[in-house]
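Everything below concerns the one structure shown next.
Removed from the display is one protein chain of the complex; every other protein chain stays in position.
Moving on, here comes chain A:
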């Protein structure tokens, strides 16, 4: 023990960075539930190399992130969202815990993983009867609306970057764990289907999501807890290789 003032300053800044990352994940959770997606966009780095990988597909660059949150999802201020039978009565809540956070020794980036117990509630059209319907299309006539209360557990890998002195989301991968109706065990729930996500601005995932099956083994390193590193350029996660 005997660090210089410069070393102490760097150390305290890394502690602050870890808390900033936790706060970003917390803000993401609260804003997502409230469908405040215009506000959520402000948490992202304004970069061409942003990556947002969701269970239904992925989006590249800040423009891709914008399309995901403001077109595919929509903000609560959007009249179409306000009129939507899905968003009225919608409550998508994803809590955050089990964090592992590593801030780069150079203080410019950080990596983190989280588990997320959550639930999703909404009143939803029976999309199985309208497989070609996309968000933005006129709602079909004689629409049947079903209530849906589901457990929705997921997990995250996130890279953060300091941009103009502020920590921001840079690359985020969200994996589903279980999404199951309240009355149905996750072992009896059908796999997620494309039709669960009527979005159209994403690119197809490079490989299907893991889904529980009695004959499959839960994947290793999904997400891979980060290890200490000096510079991001020398420690780019392999995870991102296929999101191009």
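Here is the rule we use: a contact is a pair of C-beta atoms (placed from the backbone, for glycine too) under 8 Å apart; a residue touches a chain by one contact, two chains touch by 3 or more; residues count from 1.
By our rule, contacts and distances are computed from a predicted model.
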Completion exercise
Of "Tryptophan synthase alpha chain", "Phosphate transport system permease protein", "NADH-quinone oxidoreductase subunit J" or "SnoaL-like domain-containing protein", the UniProt protein name belonging to the chain not shown is "SnoaL-like domain-containing protein"
Practice task
With the full complex in mind, choose from A:61, A:89, A:140 or A:225 the residue touching the hidden chain.
Solution key: A:225
Problem - Residue, one of A:61, A:89, A:117 or A:140, that touches the chain absent here - result: A:117
Handout entry: Touch criterion as defined above, residue of A:8, A:91, A:146 or A:204 at the omitted chain
Key = A:8
Fill in the blank from the handout: Per the touch rule stated above, chain A touches the missing chain via residues 1-3, 5, 8, 11-12, 15, 18, 97-102, 113, 115, 117, 153, 177-178, 183, 185-188, 212-223, 225
